[in-house]
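In this view, the complex is presented without one of its protein chains, the others remaining in place.
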Amino acid sequence: MAGNSFGQLFRITTAGESHGPGNVVIIDGVPPGLQLSVDDLIPDLQRRRPGQSKVTTQRQEADEPEILSGVFDGRTTGTSIAVLIRNQDQRSKDYSDIKDKYRPGHADYTFDAKYGFRDYRGGGRSSARETSVRVAAGAVAKKLLTEACGVNIVGYVKQIGELVADVEQPESVTLEQVESNIVRCPDADMATRMIELIEQMRKEEDSIGGVSELVATNVPAGWGEPVFDKLKADLGKAMFSLPAVLGVEYGAGFGVATARGSENNDVFEQGDQSGTIQTQTNRHGGMLGGISSGMPIVMRCAIKPTSSLSREQPTVTRDGEPTTIATKGRHDPCLLPRFVPMGEAMMAIVLADHYLRHRAQNGG
Amino acid sequence: MAGNSFGQLFRITTAGESHGPGNVVIIDGVPPGLQLSVDDLIPDLQRRRPGQSKVTTQRQEADEPEILSGVFDGRTTGTSIAVLIRNQDQRSKDYSDIKDKYRPGHADYTFDAKYGFRDYRGGGRSSARETSVRVAAGAVAKKLLTEACGVNIVGYVKQIGELVADVEQPESVTLEQVESNIVRCPDADMATRMIELIEQMRKEEDSIGGVSELVATNVPAGWGEPVFDKLKADLGKAMFSLPAVLGVEYGAGFGVATARGSENNDVFEQGDQSGTIQTQTNRHGGMLGGISSGMPIVMRCAIKPTSSLSREQPTVTRDGEPTTIATKGRHDPCLLPRFVPMGEAMMAIVLADHYLRHRAQNGG
Amino acid sequence: MAGNSFGQLFRITTAGESHGPGNVVIIDGVPPGLQLSVDDLIPDLQRRRPGQSKVTTQRQEADEPEILSGVFDGRTTGTSIAVLIRNQDQRSKDYSDIKDKYRPGHADYTFDAKYGFRDYRGGGRSSARETSVRVAAGAVAKKLLTEACGVNIVGYVKQIGELVADVEQPESVTLEQVESNIVRCPDADMATRMIELIEQMRKEEDSIGGVSELVATNVPAGWGEPVFDKLKADLGKAMFSLPAVLGVEYGAGFGVATARGSENNDVFEQGDQSGTIQTQTNRHGGMLGGISSGMPIVMRCAIKPTSSLSREQPTVTRDGEPTTIATKGRHDPCLLPRFVPMGEAMMAIVLADHYLRHRAQNGG
Partner (left out) sequence: MAGNSFGQLFRITTAGESHGPGNVVIIDGVPPGLQLSVDDLIPDLQRRRPGQSKVTTQRQEADEPEILSGVFDGRTTGTSIAVLIRNQDQRSKDYSDIKDKYRPGHADYTFDAKYGFRDYRGGGRSSARETSVRVAAGAVAKKLLTEACGVNIVGYVKQIGELVADVEQPESVTLEQVESNIVRCPDADMATRMIELIEQMRKEEDSIGGVSELVATNVPAGWGEPVFDKLKADLGKAMFSLPAVLGVEYGAGFGVATARGSENNDVFEQGDQSGTIQTQTNRHGGMLGGISSGMPIVMRCAIKPTSSLSREQPTVTRDGEPTTIATKGRHDPCLLPRFVPMGEAMMAIVLADHYLRHRAQNGG
């Protein structure tokens, strides 16, 4: 299937597994003339890579990207851009444990059910290593969006367990605030408590879930399609395509269930700049009828606690025999800190796609 | 753009507006030999149509479908199926109000921002009338899924405002239970209270939001793609593509934010039938790694309160001048009862698509 | 499958059969604000319709289009445009002949092989009636191309049997010249002989093939993609997607087989307008590396003689038993005159698509 591609005009196609030679992405549709080098890809890859801090997995991967095509004399040529990230820290461990057992919460069983067998080395294609090249592609999308339209995308950790960050204005959070701590929470006090909680989880051989908030500012009004390819629909798919995401909402989100129309509707008003229109509040999360309104786009993703645990968990073998399994060593006790660049990347890829789609039909 | 198509192999393409001649869908990829007639489409269309009960809009539309192609001698031919539903109750009202004013919460402003002008008659392409042909296509998808695989899809109203239905086993809810009351809530007591709440909203010239739950049972393990076209991702997009949906979750959903891995992981066990494997609980909502696990697929959508209100609301004109607007007459005070067949339809279309995709690659 | 859609951004999706209620097309991606009414569709539909002259089939179809959506106040809205053409002259004939026999050269056998059964009424989905809505969509594409870029598309009959028209400058042929005779050949003398040949074929209960030439002028340099979606590749697919086309070539075409590079290469030179570049000759047919060069795009399609013959032809039944078959009455003794608007339509659809694709990536 074309299940390894995403996007219509800004389109990425990926391949690669956790323990194969590496992961590769082909990025199609990038306009010509964009300044681009590996240096543009490295910062977000560093934010995503394993082994970056004490709250993440200790697998060590440099995640050094190689641009194979599509860039000449420091600029994109308009042809397809391929980026390769080779795997490095593929421990020659004994996989017999997960070869014949189904890890709870993982795709082991469903891959077997689908394909009849699976690459059992560290999750194979279902490993989060696959997201490395999404982040590389997202960095290209971000650069395009920033240079062409001034769009800015920032994600952060909003909640881990019961700890909820105090973020009054999502659209005001800066990358610097987010990167000021290893958990990527702009509320510094709460960040400290979150780090403690994650460390506690590791000690208890357990894991914890959370919520990440993603914000895009300066998106012009008018992006998105009115029916199936609503901007919220493509963003929703993008987020659900990331591992461990069990819920996605934007604007008032699930809060609308108990809201009345009279209180939920955002009131239109003249904008600060002459001739512009904005809303007084942003419960609509920057999208109306699936099309951007010019207000900040604000989404939240619910991330489940890591399924891999160091402690013993009951499960079955391929034959259905009861057994137990424990994942020794290298996994994240909480997925949230490393999710942030992944969520940003997917948001950027969707927005870049709709930027080009809007330009195709509406000419600018 | 191809923004009016949805799906890869079971693919629908739609056209139509609220106050034009009608809406049409072309359904591509339906296997040949499926028994099909308009009688298969009518029940779900009746569940979606306006004017069906006192808790819905009073616009009267018979929503009678005409099959234009793809069916011969009572069976699908394998070629594209077109279904046309003509509009009928298009009141020759004066649209000057919404022509030059932006209705809060609607797509009026964003359409103008995107296209430069808009069909202002009743929302045009952004009207929920567009979903009529989705429901027709969904009926075809349901029939295919049922006959080919025994898949069953049931949706219902889980929550309206603060009123939450007591549904212990989502997979046990039947269509009969859902259709036993006009609000489509399988908890009969709560249904009565929900109806009262909706009537109160109408009296108060207000509206109220809610949550719909959608369940697919008997989905075989193995459907869905491992990366971008995860089953959860395509279902997520499908739901977000429906009007008024601000949040989507499956399984434990946003509840995972406060969960620990040790309590969130579902434990695998031998199934009731020899050689099968299942989980003891279903916090994973029937999908692991984006692929169906064989357990019931359970999703929830948060629906905002209707933006149209009979009461006066502040807004601006196209020129940004402050004004007020009121929607007299025909709108739903709560979108939930009519959302149920729409959500079911989109779920069916996604599952039918992945049924065919799985068969293409894995041969059955 | 999505086998009933064509194009990426200017995208058409069709449905309909020869003897069902009608044929419908949904046109996706048309920019907003284009003046459009049914009057824009009728001229080309008249050129394609059966019963238009003595050299075509005598089936009578008015082919009156109804625009179902996407146009408001005389302008396209940017949302999907649906056009419906109902069938009228569906003679209540006895189809038992073709129901159980395979017409030579038709898709009867291959449809049965593919789908297990078929709509045997007049060819069903494989009937050339399906092209009526392509021509309607092509009229929209032509209007877009003309208004946005001044592109002009003209097709004509170049050859019927051994009769080859003398056309020195394909890019100079006008629609008026083409429409000055019923066979659509700009060489008036040869047109007369072609008409005689077709009438002779009808008398002899036989049919005859030919070649149609299609020319697009004023296509800007730069349209088309460098690899798979070369402009020549998408045009080639478009032409081969039409019934009865067994060969497609552009520029020097099959003549290159015997050419040397030194004589085949077109020499670049400064254009008439300052700053432009053109070639002295046009053996490259307006496309280099799959991208338009600014020179006229010139293609030719080889059309087979109509497979339906009034005379008896040997064939087999569904069970493989030898039998004979004759098609009494209504078929074209030569497909060429009615092919011209079909070929133009497909050429226009491809060019409109690449116009939008070029604008998406390159901004104008």
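Descriptive notes on the structure:
Residue numbering begins at 1 within each chain, and the chains themselves are lettered A, B and C in the order written.
Following the convention adopted for this analysis, contacts are C-beta pairs under 8 Å (C-beta built on N, C-alpha and C of every residue); 3 or more make two chains touch, one makes a residue touch a chain.
Keep in mind that what you see is a predicted model, and the values were worked out from it rather than measured.
Contact with the chain not shown here comes from a single listed residue; of B:50, B:78, B:210 or B:337, that residue is B:78. Only one of C:153, C:248, C:297 or C:340 touches the chain withheld from this view, namely C:248. Across A:55, A:84 or A:98, the single residue that touches the chain missing here is A:84. Against the chain not displayed here, chain B makes contact via residues 8-9, 29-32, 78-80, 226-227, 356-357, 359-364. Taking the complete complex into account, residues 1-6, 8, 14, 102, 104-107, 109-111, 113-116, 125-126, 130, 159-162, 201, 206-211, 220-230, 232-241, 243, 245-262, 264-271, 275-277, 284-285, 287-294, 302-309, 311, 313-316, 320-322, 357-358, 360-362 of chain C touch the chain not shown.
Interface residues of chain A facing the missing partner chain: 1-5, 8-9, 11, 13-17, 20-24, 26, 28-29, 32-33, 66-70, 72, 75, 77-82, 84, 114-119, 121, 124-125.
The rule is simple: only the chains that are shown with their structure count from here on.
Because chain B and chain C share one sequence, their contact can be compared position by position; here over half of the interface residue numbers appear on both sides. This structure's chain pair with the greatest number of C-beta contacts is A-B.
Taking the mean of the C-alpha atoms as each chain's centre, chain A and chain B sit 26 Å apart.
Averaging Cα coordinates per chain places chain A and chain C 45 Å apart.
Remark: chain B and chain C have CA centroids separated by 39 Å (rounded to whole angstrom). Residues of chain C in contact with at least two other chains: 8-9, 29, 32, 78-80.
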